[in-house]
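A single protein chain has been removed from this complex, and every other one stays in its place.
Entry: chain A
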Amino acid sequence: MKIMVAVKRVIDYAVKIRVKPDKTGVETQNVKMSMNPFCEIALEEALRIKEGGMASEVVAVSMGPAQCVDTLRTGLAMGADRAIHVDATGPLYPLSVAKLFKALVELEKPGLLILGKQAIDDDCNQTGQMVAGLLGWPQGTFASKVVLDKEKQLATVDREVDGGLETLCMDLPAVITTDLRLNQPRYATLPNIMKAKSKVIKKYTPQELNIEIKSDLEVLQVTEPPKRKAGVIVSSVDELIDKLKNEAHVI
């Protein structure tokens, strides 16, 4: 069985981001970019499934400008067997990404598609769900545990939900999106980095996949959240009640 993993190149999680002065977005020039942490977890899970003998090949996929290849190299250095880069400039919203994945899935025919639950730059949390919908596949999102049954071609997924944990069982092929507690991603070791140099990265364009990228969304403005105001020390209970009533309007 082949596993396809989606990896996204985002601003490094530890960087302190700044909003561009023209408020059109976040400053990305000269800022460290890395693989989305949830995508690392997704790739780690795929590698563990392969090492457990349940899969034969792990394919990492990334979409965006040329620099995405760096992220794919990291994925190959972690242990993915090959990579696919969909070369597209301009903003890629979840629906476009989902359509592109549908096209790739029809080409590659993987038994499992694993994505991170969301990207830390847009926090959309939509792509996995949309692909599953487009493909008509079952989905196990916010996965904190994944167990595969090769014989019965089933996946049992523990999901992190508001109330606790929910366990779902689904037929393969399926879409899984990964949550934080699923695993701890491995580091890229030197022997694997060396092997990665000879691994293949295949390039596609949206035209080759017969997908038209349309932006249904337009970003109007990006602003910083309002600065936290200092607290006020009140001198009496009466003053507190007055403030709660007349300023905060909570009583």
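Definition applied: contacts are C-beta pairs under 8 Å (C-beta built on N, C-alpha and C of every residue); 3 or more make two chains touch, one makes a residue touch a chain; residues count from 1.
Basically, contacts and distances are computed from a predicted model.
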From "Ribosome biogenesis regulatory protein", "MAK10 homologue", "Checkpoint protein" or "D-2-hydroxyglutarate dehydrogenase", the UniProt protein name for the chain not displayed is "D-2-hydroxyglutarate dehydrogenase"
Per the whole complex, from A:30, A:89 or A:246 the residue touching the absent chain is A:30
By the document's definition of touch, the residue of A:17, A:107 or A:194 touching the omitted chain is A:194
Even though one chain is not shown, chain A touches it at residues 12-16, 30-32, 34-35, 37, 40, 70, 74, 77, 184, 187-191, 193-194
